[in-house]
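Partial complex: the chains shown occupy the same locations as in the complete assembly.
Here the chain labels run A and B in written order, and each chain numbers its own residues starting at 1.
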Amino acid sequence: MFYHVKELQYHAKPERPDPVFARMLQEVLGGQWGEISVAMQYLFQGWNVRGNEKYRDLLLDTGTEELAHIEMLATMIARLLEGAPVPTLEAAAKDPVINAILGGMNPQHIIVSGLGAMPADSNGNRWTADYIIASGNLLADFRMNLTAESQGRLQVARLYEMTDDRGVKDMLAWLLARDTMHQNQWYAAIKELEEKENIVVPSTFPRQLEHREVSHVLFNTSAGNQSAQGRWAHGPSMDCEGVFKYVEKPVPLAPKPKLHPAPPNIHNTPPEDC
Amino acid sequence: MFYHVKELQYHAKPERPDPVFARMLQEVLGGQWGEISVAMQYLFQGWNVRGNEKYRDLLLDTGTEELAHIEMLATMIARLLEGAPVPTLEAAAKDPVINAILGGMNPQHIIVSGLGAMPADSNGNRWTADYIIASGNLLADFRMNLTAESQGRLQVARLYEMTDDRGVKDMLAWLLARDTMHQNQWYAAIKELEEKENIVVPSTFPRQLEHREVSHVLFNTSAGNQSAQGRWAHGPSMDCEGVFKYVEKPVPLAPKPKLHPAPPNIHNTPPEDC
């Protein structure tokens, strides 16, 4: 169960409105790697944990914090939009500054949300749960969490470079630091699990059942062999279960497939040649 | 540029048709973590690499191999569908076996694809590029690649448990082994980059610009403190840039936000109380 306090986790106040930057900031609110994604991902992972209370607690801690980040970004965007021009377009056409703002902002910030933040990315694509995962396997999921914090911090850093507003930069500096912590924490949790389970997910599947002859082989299917220079092409494998091998000219191992004709009531094209 | 040979990378032949399993197998062909996702993700990452030919080559090698896996799964699914019943439903209703098959299979395998594989998951959701990322930052992207191979291998393992067909199991055992290699290879590439750059993405953003006072702090926003027991709550941080700190009772740091009223031509509800 959740409780809300009206105060923000951290400041979300720009020096001045900037509707074009408001559009761009939507990416880290409602985009693929935005705060809605991490909040929902951590909470669903947390609710689905079976045993392992330590991890459940960490997931719910962090998911709950991310809800506060959604709130901060929504507030910042609403404030950046306060300067959105809504003159007639005709009037705008005569004023290059207004014009540039209108050209660069998200029109739905006027027409749909009335100067409010939206659950959408910087191109106006609405958020979708296609972005997230909660699989029940914590090592697989923590890797996704580390990815999300890496992609997210990268996007925040790019946005930091695109503004001079000290209020915006201050909030982004907070988010950058929190993403630093979250990368650190998922890294720590991953190490813990990898030390216990080895690195290949799922560790519980018996390795002798897979085709072990290709478990550590790099197939050079793309001409050129720069990839042979990497650590992944020689030496002991990272899971210490074999030795990396580089196959210069991989060949197919199974014959050309031939499918049986479909029955007539499917109304496919009848085969000519079989 | 690409070339295709008609032979398959590995066998994709079931012992017998099984339209219900064909539906399930769609998950690892056209689902969030299926072969279309990894093929497209690695190729786009590879094409966007700027310098770093070794990584570009590795990405294109692996992306090209994943195209072969799409082909194997498409072939397997087409063969599993060869036993799909298309009697009238009325006739089916009288035969519990046919009935169970019809209830459990994807009706689009009959109506839409005519017993062919589809670029969709086990619930018939069509594949979407919302699933993938190519960010230009290789450490961020390789973490996503390791995630994809972890989630993918997990799903293949679950499918392996759900069939007795030796042909299907043989192909899945091949895919499991290849996912083992791919987890190993992205792991190796990640280690290489982490050793050079440290672990926080993007490493090029100057750390002194973020709010360092919260870069290694766990906020206990979720009641209960099992999460205090983890490695992430004490000791030196994983990035060796600080010491983990646990804040038992986190408080908000910014006042309650108050937004300005919108201009009248936005036609929002006028404020009562300001």
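By our rule, contacts are C-beta pairs under 8 Å (C-beta built on N, C-alpha and C of every residue); 3 or more make two chains touch, one makes a residue touch a chain.
Predicted model, so just to flag it, every value in this text is computed and none were measured.
Participant: Quick one: 2 copies here, how many in the whole complex?
Facilitator: Copy number for the complete assembly, per this file: 6.
One rule holds in what follows: only the chains that are shown with their structure count from here on.
Participant: Between chain A and chain B, two copies of one chain sequence, what rotation angle (nearest 5 degrees) aligns their Cα atoms?
Facilitator: 180
Participant: Between chain A and chain B, what is the separation of their C-alpha centroids in Å?
Facilitator: Here chain A and chain B have centroids separated by 10 Å.
Participant: Looking at the complex, which residues from chain B come into contact with chain A?
Facilitator: 5-13, 32-33, 53-58, 60-61, 63-65, 68, 75, 78-79, 82, 86, 110, 114-115, 128, 130-131, 133, 135, 137, 139-140, 143-144, 146-147, 149-151, 153-154, 157, 160, 173-174, 176-178, 180-181, 183-185, 187-189, 191-192, 199-202, 205, 207, 209-222, 224-227, 229-232, 237-239, 244, 250, 252-257, 259-260, 262-263, 265-268
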